[in-house]
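Dropping the structure in here first, questions after.
Every protein chain except one is present and positioned as in the full complex.
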Amino acid sequence: MGQQSPLLSLEHVSKEFYGNVVLHDVCFDLKPGEILGLVGENGAGKTTLMRILFGMPVIAETGGYKGRVCIDGTEVNFGSPFDALDAGIGMVHQEFSLIPGFTTTENIVLNRESMKANFLNEVFGDRMSVLDRPDMKKRAQGAIERLGVNLDPDMLISEMPVGHKQFTEIAREINREKTRLLVLDEPTAVLTETEAEVLLKALRNLAKQGIAIIFISHRLHEVIEVADRIVVLRDGLAVKDTPVAGVSVRDIASWMVGRSIATERLDSGEKREFGEEILSVERLWVDMPGETVRNVNFSVRKGEILGFGGLAGQGKLGIPNGIMGLFPAGGKIALHGKDVPLNEPRKALEMGMAFVSEDRRGVGLLLDESLEWNIAFTAMQIQGKYLRPLIGNFFRIRDEGGMRKLTEEYIGVLDIKCTSAAQKAKELSGGNQQKVCLAKAFAVKPDLLFVSEPTRGIDVGAKKLVLDTLHKYNREYGTTIVMVSSELEELRSICDRIAIVDEGRIAGILPPHADLAEFGLLMSGEKAPAAEEPNRA
Amino acid sequence: MRNIKQFVTDFGWPRIIIFLFLFFLFLAAPFVGVKIDASLSDVLNRFGQNALFVLAMVPMIQSGCGLNFGLSLGIIAGLLGSTLSIQFGLTGFLGFFGAVALAIPFAVVIGWFYGLLLNKVKGEEMTIAMYVGFAGVMFMCIMWLVLPYDSPNMVWGYAGKGLRTTITVEGYYRQVLNDFLAVRIGKDFVFPTGMILFVAFCAFLMWLFMRTKTGTAMTAVGSNPDYARASGISVDKMRTISVILSTVLGAVGIVVFQQSYGFIQLYVSPLQMPFAAVAAILIGGASVNKASMVNVLVGAFLFQGLLTMTPSVINSALKTDISEVIRIIVSNGIIIYALTRKTKVAK
Amino acid sequence: MSGKKSLGRFFTENAVVIIFLAVTVAAIPPSGLSIQYIVQEMITRLGRNTFLVLALLLPIYAGMGLNFGMTLGAMSGQIGLILAINFNIGGVPGLVFAALVGTPISVLMGYVCGSVLNKAKGREMVTGYILAFFINGVYQFVVLYMMGSVFPIRNPAIVLSRGYGIRNTLNLENVRQSLDNLLMLRVGGFSVPVATALVIAALCVFVIWFKKTKLGQDMRAVGHDMAVAEAAGVPVDRTRIIAIIISTVLASFGQIIFLQNMGNMATYNAHDQTSFFAVAAILVGGASVKKANIPNVIIGVILLHVLYVVTPRAGQNLFGDAMIGEYFRQFIGYGVIALTLVLYAWKARASAARAREGLRGGATGNGNGAGNGALAGEGGSK
Partner (left out) sequence: MKTAVDPKIRARRLVVRSALVLVFVGLTALSFTLGKGHSLIIDNRDLEDGSLSAAPDGNLVSIDGKEALEIYPGDRLMEKVLGQRHVIAVEDLMGGNRIERRVTLPLNADMLLLSVPKLIAGVEPYFEPFTPLNVAPPPEEGGSGNNSFTSPDAVAPGAESPEAPPAPAP
């Protein structure tokens, strides 16, 4: 195996989005039959790298990439994912790309069905051929056998357990005769441990047959178990490319999160003192698709900034969404000792909590309305502000003047770049939209503010301003803040405590200055003895 | 200062063509022997008759329920009110406002159920609204035959029961609004002051309502239901309110229509009325999820102008009755145009 | 346990059919019509309408809902018939001629309709409905103004006296029931139009065969999940357009079969109710917006038309007013469409909610007890 020439080699691949470098000079090779574990935090560049490999149109639309992608030593430049498929690269996505109403067989051979020609082909083209179902089944079974798993070829996808869906998807990729390289993006994320075991076995099976595999996962022990070699991406750089032998989970974790530059705390050694407990959360579960929270317990004290970190899909986003009533949730939540009714956003708001959603455009903003509306709306609806009486107090209409004053005030305070308070929210840049979302939350003068991914998708300058603003509100107005973010550095720069969420539970709570490897281990679901026990009563 | 190109894309070519077409019709009118003043008077009259139907589209569009193809349900409530008013023998202003007052409770109840239904079928509102409207009209056809009305002015003479297809409101409330403070200028021009005032009053109330806390919440629901929910608004409640409002306006609208037109039309006549109102508001510049008072007034005026001017001008000019076809193509064309524009579908 | 449960499921899944059957059966005795008469009517109407209803199947497979745009096909067929009358072509050749003329027109119309519907994904039905209105305007423009002025019409008997435009009613004497009478068998006192039945059977065979083709499979894939189909390389938009084109062409044939049985044609109104009747029939037969099959079509045509035959008489006999029955059947027709659409939208939302509950996994009420292994796949059972 070792002496073969590389099947795939990436040479000095770089990519930037609008001046934002996401990949910098990434190089690695992959030989046939080799399993490469690709690890990195969210935003480290894994997704972008795979997009380049697959010729996703979004890459070309944003100015292409630098460097070379070579297959069998010749440079390729795919115009679309279909070109990549033709070149023998198969991809298994995180979310299932299967048709629920179809059987396993139909999904495996989707759009590559076996056909029998007939006369109508001459008139209306190949699509008039009749399907050769026995042959389709044979091919599907062939793929399933190659994978070495147990799948019923005639079962409907909708009736399958999740693991089988994942296998079906892999079987579909290896059903292509040409497939030589398989990319699996977090294939074990939705699987149970036993299912994951079977999957890893199947992957080794495939590798033995000469298929090269890129295995992307945050479950580091799985990576160590299955991969021959590991590439660690951090901030767009391939910081480590090493054979897996002798590497420990802890090593990988520290490579993943390690920073060359030390984090700058906004407060330099100031002594922090907090008030009484403001929020207590017990046995919280939240049914938020893709971010399920299973069992979370924590409490927040007045004046504190609590951070929630962890990898995507582990449930950290579900926590504020569940507490604010946006997704079905259960458990016991008390604010100032009073129970907060769940699943009722209005009650949560009325009790003095506010939320800046991670889904800025989907939930955070009225894109088609003016800034005035966006900022004043919640305060108007919940607290009856910015209304002026028309006929006594009985009939009140919007106080446009008041709304404008409020908006202009926040435009000044947060330095929102816009033409006027009447500009539509959709016309602003991402960073300024985020400031509008913050302004909306500040306008209700909350006791407790949830901020979810406040810096996602905005540029460096805006990031700093947003964090500074949060810091300022916390210090000057005593606003208690619960901040959820995928960027550990950000949490470390501003939070007083940082909880890491893994698989819907709090894996541990660490002080911001804790060792980076500790954070990495918690994120990877590994036991970290040093971590503070999450369930402090 | 926005540039012209942007304006054109926002507004859409179809609407500009319709504008120019109507403009051309008014220009051409004198040359083919059509009296401008009589036409204008006619346009104003029909504008008043139909404006409330167009206005009824606003709340549902704003709350994200889409175009109200089920407006016929409101019209049915209005018909119940007006027939009851005649049954009770109310005349003059009492007759008109009696009809409105009797219609509104029906409209509220029907609208409430209709709103509950539409909340259950988010994303499919328009098709379902259309067929619920149709079914409602057909159901009322049976009711008109069996309900125990007995005013001799309304029931079939020979059978003594069952309402007639067309009932005159002469002697009840015919033209009470039109004639109120009406101004006659010249031989052929009459300004139906009362009706226009009433329409303006309703439009003003709607304008005001959209500025209240509830109205604001309703607009937010239509603009982004998730945002509204995150701000503590009950999306379903706002949608139901908008449907009720739309239904009530439809009910009041048909009574206004009757007093000007002079007849109550029962049975299948409400079937196609929503389509005209939908076409009108779209011509006025509204989209499937955004509408304003300006859209209503401009749309009602343009559409009714088109309906009035096309027959008279085109038919005199070309000596054919092609206007009917133009009308069908224009009004349905604009609806298709609006439906095929890219907008997010509420789920 | 399973017996009772499956019976209950049978009732909920076929609620529309069962309600409809009950109403229809209840209306038969008061109508006073003989079974003999009703059966003969049924046979005639099956021959007349089934083809049109079958035209709805493919767009349903392709996930485009009920093709209200089928009216476009009906209009194309009518233009074929107008030309057949114009050239005085009769008999079965006349019908074939009309169909051949109607085909290219309906292919074009289908392409237009499919392209428009592709721009209105998610609201195909209401758009198709309005599009039918719109094209009706174009049809009127062509038939009422262009024919006889721009397009020469040689048969003066079908032209309005003003010199251009086709008359409101056309006598289809030359082709009247020529397909039905081609092979009319008398079976046990009933006349059965065998040739028409054969044509319908051929279409059924075609539909069944078509579902087994690659194109049919692609349509199913597109109907189930457009995004997945697109990702797998199925040309989604093109497949949807093809589904509509086939449906439109079939509708044009269907309208020709319908009109040859009727024997005359209301030039400007014959197509008004085409989609309403076809859609109501297929829904009465138990189809939904996403699911339909050939038995749905046959059952639907029979049930809907029995109701249509008996209600006016039943209304006359029960209430002394035929109009009550007349309105009642239309109410039922529209009501069934509304009800099916509502039930479907309702179910879709409910099952989406259930699917999400499935994701809830171990995170149910007493979060404490949820084990480590039960990540997903076994929740939602509380």
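Going in written order, the chains are labelled A, B and C, and every chain counts its residues from 1.
Note that in this section contacts are C-beta pairs under 8 Å (C-beta built on N, C-alpha and C of every residue); 3 or more make two chains touch, one makes a residue touch a chain.
This one's a predicted model, so the numbers in the text were calculated from it and none came from an experiment.
Student: Which one, C:21, C:108, C:194 or C:322, makes contact with the chain that was left out?
Tutor: Per the contact definition at the top, the residue touching the missing chain is C:322.
Student: Looking at the full complex, which residue from C:36, C:269 or C:351 touches the chain that isn't shown here?
Tutor: If we include the chain that is not displayed, C:269 is the one touching it.
Student: Thinking of the whole complex, not just what is shown, which of A:58, A:117 or A:390 touches the missing chain?
Tutor: Candidates A:58, A:117 or A:390; residue touching the omitted chain: A:117.
Student: Across the whole complex, list the residues on chain A that are touched by the chain not included here.
Tutor: These residues of chain A touch the chain that is not shown: 114-115, 117, 121-123, 125-126, 129.
Student: State which residues belonging to chain C touch the missing partner chain.
Tutor: Contact residues on chain C toward the absent chain are 84, 87-94, 96-97, 100-101, 103, 133, 136, 140, 144, 155-157, 160-161, 165, 167-169, 174, 262, 264, 266-270, 272-273, 276-277, 308-309, 312, 322-323, 326, 329-330.
The working rule: only the chains that are shown with their structure count from here on.
Student: Using mean C-alpha positions as chain centres, tell me how far chain A is from chain B in Å, no decimals.
Tutor: A distance of 48 Å separates the two centres.
Student: Centroid from C-alpha atoms only, then distance chain B to chain C, rounded to Å. What do you get?
Tutor: A distance of 31 Å separates the two centres.
Student: Which residues of chain C touch chain B once you look at their complex with the stated criterion?
Tutor: 65, 116, 119-120, 122-123, 125-127, 129-131, 133-134, 136-138, 140-141, 144-145, 319, 321, 323-324, 327-328, 330-331, 333-335, 337-338, 341-342, 344-346, 349
Student: Using the touch definition up top, name the residues of chain B that touch chain A in the complex.
Tutor: Chain B reaches chain A through residues 208, 211-213, 216-217, 219-220, 223-224, 226-227, 229-234, 290.
Student: Please name which positions on chain A make contact with chain B in the complex.
Tutor: Where chain A meets chain B, its residues are 324, 326, 345-350, 355, 357, 359, 362-369, 373, 377-378, 380-382, 384, 387, 390, 395-398.
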